[in-house]
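In what follows, a structure is listed as structure tokens, so that the remarks can point back to it.
Removed from the display is one protein chain of the complex; every other protein chain stays in position.
Letters A and B mark the chains in the order given here, with residues in each chain numbered from 1 onward.
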Amino acid sequence: MEKILEVKDLAVSFKTFFGEVEAVRGISFEVGKKETVAIVGESGCGKSVTANSIMQLLPMPPAFFKNGEILFNGENLLSKSEKEMQNIRGNHIAMIFQDPMTSLNPTMKVGKQIVEGLIKHHGLKHHDAKKKAIEMLDLVAVPQPEKRIEQYPHEFSGGMRQRVMIALAMISDPQLLIADEPTTALDVTVQAQILDLMKSLQERLDMSIILITHDLGVVADTSDKVVVMYAGQIVEQGLTDEIFKETAHPYTQKLLASVPRLDMNRDEALLSIEGTPPDLYIPPKGCAFYDRCDKAMKICKDNMPGFTEHSATHASRCWLNHPMAKTNEGSGI
Amino acid sequence: MKADLDFRPEMFEVADKTDLNVDKIRRPSIKFWPDVWRRLKMNKLAMLGLTLIIAMIVMAFIGVKLSGYTYFEQNLKLRNTHPNMEFWFGTDELGRDMFTRVWYGARYSLAIGVIAAFIDFVIGITYGGIAGISSRRVDAIMMRVAEVIYSIPYLLIVILLSVVLTQEGGGSSMFVLILAMSLTGWVPMAILVRGQVLQLKESEYSLASESLGATKSWILKKHIFPNTLGPILVNVTLTIPRAIFAEATLGFLGLGLQAPMSSLGTLANDGLAGLAVGNAYQIIIPAIFISLIMFSFNVLGDGLRDALDPRLRK
Partner (left out) sequence: MQEPLISVKNLKKHFDVGKDAVLKAVDGISFDIYPGETFGLVGESGCGKSTAGRTLIRLYDPTDGEVIFNGKNIFTLSRNQMSEVRRNFQMIFQDPYASLNPRMTVLDIISEPLEIHQIYKSKKEMKARVIELLELVGLNDEHAMRFPHEFSGGQRQRIGIARALALNPKFIVCDEPISALDVSIQAQVVNLLKDLQEKLGLTYMFIAHDLSMVRYISDRVGVMYLGHMMELAESEELYDNPLHPYTKALLSAIPIPNPDIQRSRQRIILEGDVPSPINPKEGCRFVDRCSYAIDKCRNVTPEFEEVRPGHFAACHRIGEI
């Protein structure tokens, strides 16, 4: 498959008063054309930092890139100037956020915001841009678009604002859409609408999507590939089916077992992951999940496991994959 | 997999994690105020301000005794002596030692600032606190009253008061000055406190306390008041220089303290005459001290605000 984005060995740190916080510690993944890649993990695992690194929206300082490259259509984004990045952000990669108000101007009519974007990106005449803006609101299923373009963002509900933000992101016909927890603040019925909308836009516009979420249900619903992050690292990645059915890493296994499912028996115990993720002020020397892992072995404490490939698309970072681990009980994966 | 590791079967035994306490907090515990102090200490400018304030307060007490002259002792033979080894800051047009007079003036300026700020603090907290916990109607009435009071220029009040309460020989007493400034000065504090109370009254921990059966006064005492202390402290720190400056302005306009008492403002006023005849030091020196006081309190206040800001924590 044609690759659109390749992240290679990316490491991002933040300089803080106490010292360096290693938010992202060497991650690599790829996004193919028309593919949806979900990045899953808990708060603080580095998933949003990764997204903001691609867009280069991190405040620098305190953030800085320690290592790695981000190749978009073969070009390294990290070596681009701010001006070139602006062009890329405007025309090739778009981003939507959990809170739509971060990208909407509260003092400007919704229509005008879209119209200005259209004029800027496509050089349309005002009249044509307005017609196109109505079409775009229609595209994202905002009812009565002729009336709605004359309204201000605060007159829209949460779900409708999210739609407007998606419309704004679509102005430039991006090749890649980064969606950072786009449905977390929404109610389930509205979440279903937005996810549906994203899927249909993807098909129509041939877009790739990076979906950042903590909701495994959303992942199963929308993504082709899944990247599981923990404490700044990727612990497992693979096709969605591989992640859900041939789960390799103990963290992914526990994460899946800790969410109640509608299809689950109520008497089944909910597995809980005791403790909290490590503080990345002092990243652990060995496996970051050691403290919370039931299957931890002596080797895990001080030695960082490397990736083991389970298939061409599926890899995990765990010492249980080591041939010698098989001789011990409790190693069955 | 790493190649440089020498794998042995025992490395793959189940790890012994009996000592592991997943809920252990590794970072040391820091109490709120020590933490604020720690962050304040990191702010060099604020610390400079604090040092200057302490130095000036100390000098306001002992500085008046150092030169061996008193603030009222006139020596007409030594009029307008420029600063020298004998008179460190020179003498004024009546031959009084400026060094002693500056510290004497600083003492009054600081006293006026601190007392005015304290009165603002007491009235402001009481008034704002009552408005904040009262019903919406009472609150609205109290705030309108406060706004009306605040709209009266304090200069007008000072002039009126000094006409009514004036002493012989012109000038105002310290009492009149403080009274005039406090009459309107408490309003910003009251508005601040009211806003804080309104906000904290709705906070989840106040609600939690209510659900536990707490009374209004309990919530005010245990939850609202301790959490408003920070912003109030910043406000007090910034009120002091405002009061000092207001007094200095009045003094400069001739409405300040009555001679032979002096504040930095009246000293500057006295020195104004010297400016024309080549004795600029008579105005420059008090002006420098006014600026220093203003500077010190303002940077300290700003520093405190930053140190107290929860968003800048960690």
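The rule is simple: a contact is a pair of C-beta atoms (placed from the backbone, for glycine too) under 8 Å apart; a residue touches a chain by one contact, two chains touch by 3 or more.
Being a predicted model, the structure only gives us computed values, none of them experimental.
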Touched by the hidden chain, which of the shown chains?
-> A, B
Sole touch to the unshown chain from A:L58, A:V110 or A:V219: residue A:V219
Taking the full complex into account, find the residue in A:T16, A:N76, A:N105 or A:T276 that is in contact with the omitted chain.
-> A:T276
Of the residues listed, A:D187, A:E203 or A:D294, which one is in contact with the missing chain?
-> A:D187
Contacts from chain A to the absent chain lie at residues 42-43, 143, 157-160, 187-193, 195-196, 214-221, 240-241, 244-245, 254-256, 258-264, 266, 269-274, 276
Interface residues of chain B (partner: the chain not displayed) | 23-25, 27, 29, 31-32, 203-205, 207-214, 218, 222-223, 226-227, 310, 313
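Definition applied: only the chains that are shown with their structure count from here on.
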Whole-Å distance, C-alpha centre of chain A to that of chain B, is 48
Flag every residue of chain B that touches chain A in the complex, lowest number first.
-> 1-2, 5, 7, 9-17, 20, 22-23, 26-27, 42, 314
Going by the contact rule at the top, pick out the chain A residues touching chain B in the complex.
-> 16-18, 274-276, 279, 290-292, 295-301, 303-306, 308, 319, 322, 324-325, 327-331
